[in-house]
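Report on one structure; see the data block that follows.
Only one protein chain is missing from this complex, and each of the others stays in its spot.
We call the chains A and B, going by the order they appear; numbering starts again at 1 in every chain.
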């Protein structure tokens, strides 16, 4: 399996899906948007469902969130999830509540695709896109239900499947056209670079600083008095000191990005109560990094948008990857 | 059929096959209820209430002066409420219902032999019965407006329209002009209603059977009177601090009051009239133990020698080839339509 996005020939766009009651708890440390790994799982399941119907293969998935409504109560200093029911046990008593966070979403899904259906004429591509949308409507997106009909209003466009323009020069304009249809909204991209930078920065002051310190430092709001020399220079100690919040380089969020193995790979069938007896099994924990929500018109290319799976079986790293930074520095368009 | 080697799969789960959306509340006047452009969303309001002193007082608090002080400083609370505006007498409740194929096909099952036997069992049921009986009852619960819950009580008139959506348009529609005349206690209807319910039932059965994609839009107009209170779902919040001083939180989507999809689903599958020891309760929701949340009671309890709960019935049927009675067969299949995690685990 390659460690970059597989070669893509076009995009399949499912605009403005309304998803109801998706999982808002994306990992043991995060809430507020389903894990990007759930969208990878959706992509793989979708390709399985379409198998044999169209020569269409998925290379990656991008998510643009237009609107979200998390089901939380906000009266206190921390938020609590609004639950829908009080389950009862077989004897009629109240059963243990498993807190499940829910969120309603309006999203556009963008799949990187390849396959000869992209060379087909307009009508066949449209039919194919409609079929994918119909299939998706029967599935769950991150545990949520897809509501029929795109979100109301003038933005409701149909699913469409588009091949990249043949001439590389035409692609930026083509992509600009597409991305403007995704407004208003925000796309999720990976910012592992920020985590590495912050760690290096913390380590200059404290050699024992860890990735956890860097991660928390990035995602919280740090409030500081202004640097010492300035205050000293301005006035006496009596003057009021205006504390300042650290400025973030964009809308930075903590996200789960995949899994790290805790055990060697177990042979299929050797672990009791596994979901099947034919797939190798591994105990894992969630791995986390940094993501950024970015307006689609700030994306230079579709490569910056798409997420794909990458597995390093040796070290046991199962990762959702995104080339936002790689595509920015090497291929502006 | 009685191959004793087969055990229940330790991992076993099914996705729900009746997938309703949240139901949303709009207001209208009865006369123009079908002009959807004039309907307005109903929002949730917050209202202050004075919590009165009604709990039993501790001995030291029974001093009259203390009591006065407590009454003067009551526990100020807020609650959510929702009501029709002053110019509307009708509540419109709308949702969609997607019917999915593949009942009995697990979303997770780790025992191929068990899965095969399970599918055989469900196939046997479908060959003998089809989904007709279940679907007729689901359709009945659309027609009688059970999904309105408390909003149905005290209504002057309830009209329900059901559209079969194909490519976003209503391919066919049915109207139940007097849904209140359809009983919640049984699934008997007469005349035109019977015919319409049968047609909708056929459609739902086709959806469950995988003959076609079925998507329904349901819209109920409930005439309750100008300014009357309406009843969206109530939310459960475990953390008291997050709740603040609000003792009741109601559900809204994009500021439109609504009923949770789970609650709509619960009403639609309230078709179990086959449970043991029935009193005068009528149909209960299809649940693995026949539990009725509002009563805190389970009507299908497991017993040592073969209870009427889902697990006992399913095991007997699938593992031992002992098919339960016709009613309990419907019930077992309806639990599979409901979905859930049913593995043995252990």
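In this text, contacts are C-beta pairs under 8 Å (C-beta built on N, C-alpha and C of every residue); 3 or more make two chains touch, one makes a residue touch a chain.
The rule we apply is simple: contacts and distances are computed from a predicted model.
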Choosing from "CRISPR-associated Csy1 family protein", "Glycine--tRNA ligase beta subunit", "Electron transfer flavoprotein subunit alpha/FixB family protein" or "Multicomponent K+:H+ antiporter subunit C", the absent chain's UniProt record names it "CRISPR-associated Csy1 family protein"
Residue of A:54, A:81 or A:324 touching the missing chain in the full complex: A:81
Check each of A:4, A:116, A:201 or A:266 against the chain that is not shown and name the one that touches it. A:266
Note that subunit B touches the absent chain at residues 10-13, 36-37, 108, 168-170, 238-239, 242, 341-346
Contact set of subunit A toward the excluded chain (per top definition): 1, 6, 25-26, 28-33, 37, 40-41, 43-45, 47-48, 51, 58, 65-68, 70, 72, 77-81, 96-99, 101, 153-157, 173, 176-177, 180-181, 183-184, 186, 188, 192, 195-196, 210-212, 215-217, 219-225, 228, 231, 237, 240-243, 251, 253-255, 257-263, 265-266, 270-276, 278-289, 291, 293, 295, 297, 309, 311, 313, 315-319
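We take it that only the chains that are shown with their structure count from here on.
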Approximate Å spacing (C-alpha centroids) for the pair subunit A, subunit B: 32
Touching residues on subunit B, where the partner in the complex is subunit A: 10-11, 15, 19, 21-22, 96, 98, 100, 108-112, 165, 168, 213, 215, 217, 233, 235-239, 241-246, 249, 251, 253-254, 260-263, 288-289, 291, 293, 295-298, 301-302, 309, 343, 345
Touching residues on subunit A, where the partner in the complex is subunit B: 20-21, 69, 71-94, 97, 99, 104, 134, 137-138, 140, 145, 147-149, 272-277
